[in-house]
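Chains shown are a subset, placed as in the full complex.
Note that the chains are named A and B in the order they appear, and that numbering of residues resets to 1 at the start of each chain.
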Amino acid sequence: MEKTCADALPLTMNSSEKQETVCIFGTGDFGRSLGFKILQCGYSVVFGSRNPEMSSLLPSSAEVLSYSEAAQKSDIIILTVHREHYDFLTELIEVLNGKILVDVSNNLKINQYPESNAEYLAQLVPGAHVVKAFNTISAWALQSGIMDANRQVFVCGNNSRAKQRVVDIARTLGLTPLDQGSLTAANEIENYPLQLFPMWRVPFYLSAALCVFFFFYCVIREVIYPYVYEKEDSTFRLAISIPNRVFPITALTLLALVYLPGVIAAILQVYRGTKYRRFPGWLDHWMLCRKQLGLVALGFAFLHVIYTLVIPIRYYVRWRIRNITITQVMAKKDNPFSTSSAWLSDSYVSLGILGFFLFVLLGITSLPSVSNTVNWREFRFVQSKLGFLTLILCTAHTLVYGGKRFLNPSSLRWYLPSAYILALVIPCTVLVMKFILIVPCIDKTLTRIRQGWERNSKYSKSALKGKSDI
Amino acid sequence: MEKTCADALPLTMNSSEKQETVCIFGTGDFGRSLGFKILQCGYSVVFGSRNPEMSSLLPSSAEVLSYSEAAQKSDIIILTVHREHYDFLTELIEVLNGKILVDVSNNLKINQYPESNAEYLAQLVPGAHVVKAFNTISAWALQSGIMDANRQVFVCGNNSRAKQRVVDIARTLGLTPLDQGSLTAANEIENYPLQLFPMWRVPFYLSAALCVFFFFYCVIREVIYPYVYEKEDSTFRLAISIPNRVFPITALTLLALVYLPGVIAAILQVYRGTKYRRFPGWLDHWMLCRKQLGLVALGFAFLHVIYTLVIPIRYYVRWRIRNITITQVMAKKDNPFSTSSAWLSDSYVSLGILGFFLFVLLGITSLPSVSNTVNWREFRFVQSKLGFLTLILCTAHTLVYGGKRFLNPSSLRWYLPSAYILALVIPCTVLVMKFILIVPCIDKTLTRIRQGWERNSKYSKSALKGKSDI
């Protein structure tokens, strides 16, 4: 059911009962595309234009009239004109009285004007029922019938009958109308198509900054240091070895940053003894972009996994292994098997795999279609319990990876410790704070606070009352 | 369009036409959160409380009155009180007559009471139009505006006008109302938020049991046996080697268990000669959790793939390969290339990869948003045809893996065969039964039975009639 009436030619309607007329003001590209599409779906279309005789490229079966003539032919007028040119409507106030006026306009910038275009239109033509709609649909999508992207049409307006008419037209066009309530929602609807991943910006810049920092940190330790002291050319490490240090560090840090704000919020609540004081703004914003932080972290973890799995294919690794074997043969040295090395190597790999597995699970449950099938309790279980388990496994993976070398002074180069040690700071902090918070006495206090209890409440009975009201 | 009116302060409404009043009974945490949210979205809010003068923490712009005063101010009353305290409503029966009464309550256990809270409420206040809604939304989600989890509000009620009012409010709050029909659906709606993955329980416990069994089986064969006979310490195998035997076995067994009930059902139908007798309860339940069984199997297959891919990175494997090379050099023994070994090794790997690829494809098509875009014929094609192909490939992968060692008595340890041989029992049984069922004469009978034909029907013409009716 992908394309309702997408390829159909304008229908020669035989069901005489339906032939409704839709009026479109403006003959620009979007107006034409929308008009053509509406025609295809069995409506009559009348265009309103400043210069009706000059209008080209319009569907031949559509009439082109002056604005006021066109408006009289239909009770619904779609306005495909830029906001700056709305003035001409003031002359048509009488004709437009009681009609449905659909505002499809978008702005060039977010919050360009003090009020939304639709609300401005409603002030300009107070007698008309203004409905905001269709601004999220592109002319190209209408023309081509390709609507892989969003088919959602956000509709808002103060008159529910008018809104219903627009919803019906949108549905006939094969789109998915979504009622957004009264005309005050127009502002948000107009800002929507101008956004470019607003929630992803902070996680993206943060991870970029982390990547750049750790990249140069590793370059200093692993490329410049050996070059200075041993005249060794390790530049080839830039391609795989160093990214494969930077990516897991970034992933682990971002994953810890997903759980840090929750821990901070809990500490704040315990400290304040109430949950009824707003968190600072930065904490609120941080909590709102946790999902995006987690998904970026998953991306880096995925890269780390593949970069690790290709290790044995690399020329350098094959060369080194061959060299070790040859040296050993030449030296006729014995090569005893170390069970502890096998344990260390196998367990850090195993911890990493299990951590990644849970991480992928978290990522899948954050898909909109999956998270819509779970209830609140299940969602909290997955995102909180499984999330912390993931953090524990990934931190343990890094700790065991360090193994015997961990905090060994000989691994310092120019007083810089190995990069993975820096990666452990935030995760370990988060885990320690979390373990403190789940100590029974603190956990109990926190639970009571979250159920509405207040330490310093003057209404001492509020906790009691919480037992009868939800 | 994530958060309609999430951060907005209570609006100073200028569109005088809309200012509807919503009454909330109860000033608990959920009541306050909901009231605050409703206020933000442009409604007036009146709280009804036992002790109006004692109620703290309520939004300052909301009135707090006694129950009966508050109820008179609005035609819609949201009841945020626990079911145990509904009695007080009996005194308000007259005031509530003809009003919309929204039940938001949840219970502590599934099916705690003989009838749902909403139905109980409807009996208590027969004159009111009871609507069940909002019970799936958490107070915290309302407060924070973070609604990554379910935004779905299940609504049910016997009066469609009342239902529509609640649906409108839910939509204005940025939620997704879903009409669930009459008030008899309330029971299910109330049980919904108490569930914790009910369909996943059997697959989860089953796979855990399989894992534990095969884990100890492998520990006996690969850790205890060599320790007893050769004093060899192979405990490091617990980290990767043994999980990498347990996971594929569990995955293959679970995958076979996905297709076993369908085969059993077909055999039952052929044996009974009719499809109009109910299957036994256990078979019905088994068929209902096939999707979950398959996804758990996919999880284990995914783990098996990663555990296999890290093999060459492991210390033990590198050590062993080095040792083999050195031994060979020392012995100056020739190392002839065996084409049959290359064939065996390459084909079991290749079969495994293709099986895993199809398995991932099956997993992706079971995502709700994907399965909603395919029709019944396509869904059956993917889940049945591709599913059996996956089972065939994975079984063949295991068979070829066994290769020459398969059923070799020397691989018995303490009379225990290799674990992968046990893994083959169910898949091979399923495949053999399936191949018998698609033998033309049986397949034809089965198809006729599924089209409604009955072997021993007294109405011999029923098959004939099936040709004119769908």
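The rule is simple: a residue touches a chain if its C-beta (ideal position, glycine included) is under 8 Å from a C-beta of that chain, and two chains touch if they have at least 3 such contacts.
Just so you know, these numbers come straight off a predicted model, no measurement behind them.
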Open item on the list: Starting from the 2 chains in place, I would like the total count of identical chains in the complete complex.
Closed with: 3
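The rule is simple: only the chains that are shown with their structure count from here on.
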- [ ] Would you mind pulling out the distance in Å between where the CA atoms of chain A average out and where those of chain B do?
- [x] 24
Task: Footprint of chain B on chain A - complex, ascending - done: 154, 158, 178-185, 188-189, 192, 199, 276, 284, 287-288, 291, 305, 308-309, 311-312, 321, 324-325, 328-329, 335, 337-339, 341-347, 349-350, 353-354, 356-357, 360-361, 366-381, 383, 450-452, 457-459, 461-462, 465-470
Open item on the list: Show me the residue ranges of chain B that touch chain A in the complex, using the header's touch definition.
Closed with: 1-2, 4, 11, 15, 17-18, 26-31, 41-42, 50-51, 54, 56-57, 80-82, 84-85, 104-106, 136-138, 140-141, 144-146, 148-152, 171-172, 192-197, 233, 235-236, 239-241, 243, 299, 302-303, 306-307, 309-310, 312-316, 318-319, 322-323, 325-326, 329-330, 367-370, 372
